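Here the complex is missing one protein chain, while the rest keep their positions.
Right after this comes chain A.
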Amino acid sequence: MIDINNNVIFNSVDNGIIILDKELNILAWNRWLEILTYKKEADVINKNICELYENINEKKLKRKVKSVLVTNNPSFYNVDQNRYLIKIPVESITNSIYKYMQQNITIVPYDKDKELVCLFIYNTTNLRETNHKLELLNEELVEMTHRDPLTKLSNRRYFSMQSKKIQSYSKRNDTCLSLIVLDIDKFKNINDTYGHLVGDEVIIHIARALEKNLRDSDIISRFGGEEFVVLLQDCSIENAYLVAEKIREYIEKAEVIIDENTTIKYTVSLGVAKFDEQKDNDNLEQTFARADEALYEAKTSGRNKVVKAK
């Protein structure tokens, strides 16, 4: 036991202080810890800290203590998974995100000759709570920026960001990249006949149909109104055509149930194009323009069909 009980700083500071030997035996335990853990110094002295607190990773703490003794510099315990070293319940009614006090630990050399280190325990609960709330808000913001609120599919902005990354990956790995542009046939009639709420149901229906018929790696996006765009990675124009045809058939056979007496059937037209570095001037926007032209051709030549771009 190290007699620092009369040290004013040791016992009045608003942090936990522990002195450990290199085998992790406790040699001093300050008043802050006595109060918060309900453990008197006499109860913990000469006990191994890992036996008192089984959550502590002994191998890791020993390594950090050794690091402090070898380098004669501080070591820090601040990675996310080490939320606390000493289990101290948080007794807060207004803030209950964390069950236990979140802590940062700094280990510093105390007596190099006797191979002793000092652990400072800082309460970071409030900081982590604030960070946690900010992270949640940030996630919500990203979601709002990248998602179409009606269908929960990605929006044009996200599509544009992702497609640049995918295009560069595709070029580097020399793989095919294809694009499908899809539009609901005579959507105005659905809206005019059944109203916009039913129109929204049809939009949602098509979003789920696309998710059902496409791979996780494909980027499905609602570009606005009744227009959807799909980017198919590692996919030739022939395969993209087959995928588009599968979607067309699936939707042609499906029914949107509005209520007990009303179901709606609808069809879609699709344009398909493969990214061609030379033809598209290395610009995926050009591929989109060609797929859009093919879609226009599908519409003007009778609808409910798939047309490959030239």
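Here is the rule we use: a residue touches a chain if its C-beta (ideal position, glycine included) is under 8 Å from a C-beta of that chain, and two chains touch if they have at least 3 such contacts; residues count from 1.
Everything below uses one rule, namely that contacts and distances are computed from a predicted model.
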Identify the UniProt protein name of the omitted chain, choosing among "ABC amino acid transporter, inner membrane subunit", "Chemotaxis protein CheX", "YpiF family protein" or "Pyruvate:ferredoxin oxidoreductase (PFOR) subunit beta".
"Chemotaxis protein CheX"
Which one touches the absent chain: A:Ser75, A:Asn155 or A:Thr287?
A:Ser75
Considering the complete complex, of A:Lys165, A:His196 or A:Lys265, the missing chain is touched by A:Lys165
Touching the hidden chain, out of A:Asn48, A:Thr106 or A:Gln286, is A:Thr106
In the complete complex, which positions of chain A touch the hidden chain?
59-60, 63-64, 66-67, 70-76, 78-82, 104, 106, 165, 168-169
